[in-house]
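One protein chain is absent from this view; the other protein chains keep their places.
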Amino acid sequence: MADIALVRAVNTPDDTPGSEPRGYWNTVGDRLMHDRVTLGVSAVLLLIICLAVFAPWAATHDPLQGSVIRRLKPVGTPGFFLGTDETGRDIWSRLVYGGRLSLFCGIAPVVLATMIGGMLGLLAGIGGRLLNNLIMRVVDVFYAFPSVLLAIAICGVIGAGIGNTILSLTIVFIAPIVRVTESLTTQVKTRDFVEAARASAAPLLAIIRHQILPNVLGGILVYATSLVSISIILSAGLSFLGLGVTPPNPEWGLMLNALRQSIFVNPLVAALPGVAIVITSLCFNLLSDGLRSAMDIKLPS
Amino acid sequence: MARFVAFRLCHTVLILFGVSVVAFGLIHLIPGNPLDILLPPEAPKAVVDQLRAEFGFDKPLHVQYLAWVGRVLTGNLGTSVFTGLQVTHELLSALGNTLVLAVPAALLGFTLGTTFGTVAAFNHGRPLDKVFSVIAILGLSMPHYWLGIALVIVFAVLWNALPAAGMGGTGGLPTSWEEIQHMILPVVTLSMIPMGVIGRMVRSTVLEILSHEFPTGLRAKGLRSRQIVFHVLKNAAPPALAVMGLQLGYLLGGSILVETVFNWPGSGQFMNLAIFRRDIPVLQGTVLVLASLFVVINLLVDLVQALIDPRMRR
Partner (left out) sequence: MTSRTIRGVLAAAFLLSLVASAPSFGQTLRIAMTAADLPTTSGIPNNGGEGYRFLGFPAFDGLIDWDFTHTDEIAGLTPGLATSWKIDDNDHTRWIFTLRDGVKFHDGTDFTADAVIWNLRRLYDEKSPQFDPAASAIVRSFVYMLDRWEQIDPRTIAIHTKTPFSFFPSMVPNILMVSPTQWEKSGRSWTEFAKQPAGTGPFRITRVAPGQFVEMTRNEAYWDKLRIPKLQKMVVIPMPEATTRLAALRSGQVDWIEVPPPDAIPSLKAAGFQISLWPYPHTWPYIFKMTEGSAFSDRRVREALNYAIDRDAIVEFLNGTAKPAYGLYPPDTPYFGAPELRYGYDPEKAKALLKAAGYGSDHPLKVKIMISTSGSGQMLPLPMNEIIQQQVRPIGFDLDFDVVEWGTMLVAKRNPPTAPAGHGVDALNNSLGFADPGVLFRYFSSTTFPPNGINWGNFNDQRVDALLSKAQETFDPAKRTEFLAQAHALVVDEAAWLFVVHDLNPRAMSAKVKGFKPAQSWYQDFTQVTVE
């Protein structure tokens, strides 16, 4: 999870936005265009997202209707090219529809946590000692709970279901995001150009918008993208324990859980939801790395 | 420096207090109490009520909280509703069992991660970089319990080379080759995530160090490649060690999925069972201890980093 060293690795160079915002982002864009791995990964992600969004057209069958006589058919069965699950539903269709829920459970908590946590972190960073302490100590209390533990406990309290899963994951992610944001903000705050801006009596909001935010955003973006992959795996883990999405909704973690009983009958089919999770998660991680690489480069002076 | 330490200690105490409140409150929000699970559904209400009074669950929450805090401060974490054993005792043996997995897993993850990350960084831009990066990242992208199941099937069921579940003995440190065998698959599974995190971390840190150009300067002074690597690692070590420390903390709390798959009687399973059974005394004590451990590890890591890098002191 968040660690100071990670933050240091995201160190932005001295020629930073605030002085030449357009130049920096252009350079980032250029670097991205030449990074084949990141481009490839982004393409794959785009494909997965499209499949999920256009699921009704991409799927071949109703993901909720199965038939006991055609359960656990192997990969390559005519008509069900990825096989069927334990109650006879088409795996491909469920994977595609499942992408919606899994991606949603992966992205939504991170987005929400970034908005809330980012704001809190900024406040803590630029606010005075008191505000900083207040926010950070409360965050520390939540940060003290290992994320899996906290997610399980919260889900145990409020129950299972998509909404509750997203809520509990959001709560879990706010703490690390606040920490990262605050750390980044504090670092930027002490930079010369910020000091200069403050000395010139520029309004606080303008300082935030022009000096602080552009420097901080990159780091947050990188961190948030890596959190998405954790979020996907965590929500799958919650479903594995019976605390996440409820059946019969297709969701990759839930499918993994349901199919693991069938692992001796048809291991390949049972492994498929896991493959989906790995690919998506891997892509988000590589994307995060690519972004970090792109933004880390020293500007040509 | 002393002021910094004192400051952080004060904060730690505050945090622990906050953790105890959250732990207590969270658990009491979960619907149902242990008696609902302990007693057969046919239990008459009179019986349930009597037992509830016995365990003190009928008193108002703040009274229960204060009584609990009072006991905790004397070292008594309470008694399990289900087994009647002391929570402290049970938790410590469960934690011990988890440490038996977590420490080797952290070490294995650290070793593999550092290796992959360093090789990747030194070959930045070349295919080897991508290959090793992806291997490291795979550790992070995979639901590790899923890998665990796959390993069990291959090694235990198909090849009959390693045991499928359990500790093989009576708990605690392994004392026999058989017990070590039982450890192999879960440790490998658990080491996935630390390997991934440390691998990426080390790669980016080494890249940063390499980009500061002093290895070129070192080469100019006549040092050979191996010594350059050594120099780089020496500089990359502190943050990597910090992350390993944090990962250890994470493993202590997050081992539940692996322990479920391998039937390993560790703190994760202990905790999960307690949630399932609403064993409130156990839950409160366990969450408090695990979170406190995490806080203490964080504190130690921060102190060590502050020692090394004055910039970290705030």
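By letter and in written order, the chains are A and B; residue numbering begins at 1 in each of them.
By definition in this document, a contact is a pair of C-beta atoms (placed from the backbone, for glycine too) under 8 Å apart; a residue touches a chain by one contact, two chains touch by 3 or more.
Predicted model only: the values in this text are computed from it and were never measured.
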Identified contact with the non-displayed chain, of B:L16, B:L108, B:V134 or B:A156: B:A156
Subunit A residues touching the omitted chain (full complex): 64-69, 71-72, 86-87, 156, 159-161, 242-243, 246-248, 258, 260-265
Residue ranges of subunit B at the interface with the undisplayed chain: 31-32, 35-45, 47-48, 50-51, 54, 81-85, 90, 93-94, 149, 152-153, 156-157, 160-161, 163-167, 170-171, 177-178, 181, 260-263, 265, 270, 273, 276-278
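What we mean here is this: only the chains that are shown with their structure count from here on.
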Rounded Å distance, subunit A centre to subunit B centre (Cα mean): 21
Subunit B residues within the subunit A interface of the complex: 11, 14-15, 18-19, 22, 26-27, 29-31, 130, 133-134, 137-138, 140-143, 145-146, 149-150, 153, 157, 200-201, 204-205, 208, 211, 238-240, 242-243, 246, 249-250, 252-254, 256-257, 260, 271-272, 275, 287, 290-292, 294-295, 298, 302, 305, 312, 314
Contact set on subunit A toward subunit B in their complex: 1, 3-6, 8-9, 11, 37, 137-138, 140-149, 152-154, 156-158, 186, 226, 229-230, 233, 236-237, 240-241, 253, 256, 260, 263-264, 267, 271, 274, 277-278, 281-282, 284-286, 289, 292, 296, 298
